[in-house]
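Note that one protein chain is taken out, while the other chains of the complex remain in position.
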Amino acid sequence: MPSSYYTKDHEYIRVEGDTGIVGISDYAQEQLGDVVFVELPAKGAKIGKGEQAAVVESVKAASEVYAPVTGEVLDINGALEGEPGKVNQEPAGDGWFFKLKITDSRQLEGLMDENAYAAYLKTLG
Amino acid sequence: MRYLPITPDDRTLMLARIGVAGIDALFADVPGDKLMHGLPQLPLRKSELEVERLLSRMAAKNMPASSVPFFVGAGAYKHHVPASVDHLIQRSEFLTSYTPYQPEITQGTLQMLFEFQTQVANLTGMEVANASMYDGSTGCAEAVLMSHRLTKRKKAVLSGGLHPHYAEVVRTISHMASDEVSTLPPDVQASEDLLAQIDETISCVVVQSPDVFGNLRDLKPIADKCHAHGALLIAVFTEAVALGIVESPGAMGADIVVGEGQSIGNPLTFGGPYVGLFATRQKYVRQMPGRLAGQTRDAQGKRGFVLTLSTREQHIRREKATSNICTNSGLCALAFSIHMTLLGENGLRKLALVNHANAVMLADMLAASGIEVLNKTFFNEFTIRVKGEAAAVVEKLAGEGLLAGVPVSRLLPGAGCDDLLIVANTEVNTDEDRAALVAALKGAK
Partner (left out) sequence: MLNNQGRPTTPAAANESAPRPHKTFTGNRGLQQEEALLFETGRPDVSGVDIDEPQPFISRLGALERATPLDLPGFSEPEAVRHYVRLSQKNYSIDAGLYPLGSCTMKHNPRLNEKTARLPGFADIHPLQPQSTIQGALELIGELERWLIELTGMHSVAMSPKAGAHGEACGMMAIKAAIEARGEGKTRNVVIVPDSAHGTNPATAALIGYSVRAVPAREDGTVSAQAVRAALGPDVAAIMLTNPNTCGLFEKEIVEIAKAVHDAGGYFYCDGANFNAIMGKVRPGDLGIDAMHINLHKTFSTPHGGGGPGAGPVVMSRALSPFVPLPVFSTSASSSAIIENAVELAGSAQHPFGRMTAFHGQMGMYVRALTYMLSHGADGLKQAAEDAVLNANYVRACLADVMSLPFGNRPCMHEALFDDKWLKDTGVTTLDFAKAMIDEGYHPMTMYFPLVVHGAMLIEPTESESLASLDLFIMTLRDLAFSAKRGETERFTQAPQLAPRQRLDETLAARKPVLRWTKPEAISEAAE
């Protein structure tokens, strides 16, 4: 069973037990360019699948980050406030956005795994 | 036509190069019957001499402030502007430049805006200011919208001392956006109980000081109660010179300060263009509307300035932008900034002091001749009670070559204030002007 899933909006969720770590994909950070600001959800907030959870801004673009699955925000990556560049440097590592306690793990089935996402990216040209 | 450099011969040559037979071939996408072939029903071109003559005739039908004893204020003020201000803003490089989208070749505008933002922040006692709004009234409406975004509430409370035009601009946009507004009744003597209006449901209280009737307001208790209830205090001013000697709204706890900057550096011009000043706390900057100049470095490490945090703005965020503002009041902001630079701390303090001294002198003269001055406190403007209707008195005195002030009924018709007159007195008024006003009001029935 894969541990990382992706959405068509380029969020990823890395599953560790019943916790999901959410961020944006390497492709997304490259499209955005230098990230200058990240607005994170409040700890304890309950967010539904597909609802806006965060905002990521580069110099020339702003985009919403949606929750890949429903859950409660367990933790946020406060380090991004001072160093938003981490999103560019290590989107899958230190550049994570927030951790979710996953309400219903069956929602993961509707997402893409690594291979499906790689194939999806190819269709975007 | 003196402004069109292309000659008939050029046109022939250019059409040939483009490969079309005539100019209307370039308008081929216009639906057939919609292209006009004649001329609009308007006069033909005129020489400079003719145009200047026409406009001068229109201008001569107006009564300029400097031609008579002049006491009109209520949101726009007659001050002396140093000659160098108008000279400098007419330099081609300021006057005929666009919004600084290419920072490498617009450092003049960008550095000026950075300096303007700092001057406005210091004057208002706030941490950051933007690069200007259209004017004080639209800035006030934008501040209310910003407070809604910050508090996630949708109800504003407007003081009865807020300029009625400002209140109406706020009510208009609020109605359109389905937000709630509660406007207190006209408050001539600053006696309203704003504290009673503050609770957990409101996003902001909007208070003007000096208010439209000239009264100064202590913002501290209002700010404290707002903060205790999660609401914001929006402080408004229409006379920027007052801040030279009156405590800054920032020092009294305001969260957003908006004001009209016209009275520093800008002429009256019948109400516009003016310049809206907008300042707030650093922590709210990402919800602030309008352009912002910020400091950075160039590829060689030299200090330079750019427009920044533009993800708040319409060209990136589109329907999610903080505001739809694009063009602002750049040149009026420049005039403001130059005048502030010429004044400096010492000059602004003395200018404000002279304004206040002149107004105190006039208030004392009026009181001594039996005319009631309603204000306990004021800066350079106050409200008096006249015999009969103030509007009629003003009209009569205008006929005699004196502009006495603004009748409250002009701003608040039907509010029962028909005998009240708002009188402004700045550094331009002389002892003779004041004597003329007192004599005229004593004589007016």
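Letters A and B mark the chains as written, and numbering starts fresh at 1 in each.
The rule is simple: contacts are C-beta pairs under 8 Å (C-beta built on N, C-alpha and C of every residue); 3 or more make two chains touch, one makes a residue touch a chain.
This is a predicted model, so every value here is computed, not measured.
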### Query
With respect to the chain omitted from the figure, which of B:21, B:176 or B:196 is a touching residue?
B:176
### Task
Consider the whole complex, including the chain that is not shown, and state which of B:184, B:361, B:374 or B:438 touches that chain.
B:361
### Touch with the omitted chain, as defined above, among B:115, B:255 or B:418
B:115
### Query
Which parts of chain A are in contact with the chain that was left out?
34, 36-37, 57, 59, 84-85
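Note that in this section only the chains that are shown with their structure count from here on.
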### Task
Please report how many Å separate the Cα centroid of chain A from that of chain B, as a whole number.
44
### Task
Using the touch definition up top, name the residues of chain A that touch chain B in the complex.
36-37, 39, 57-62
### Message
Under the stated contact criterion, what part of chain B meets chain A in this complex?
### Response
286, 310-311, 316-317, 320
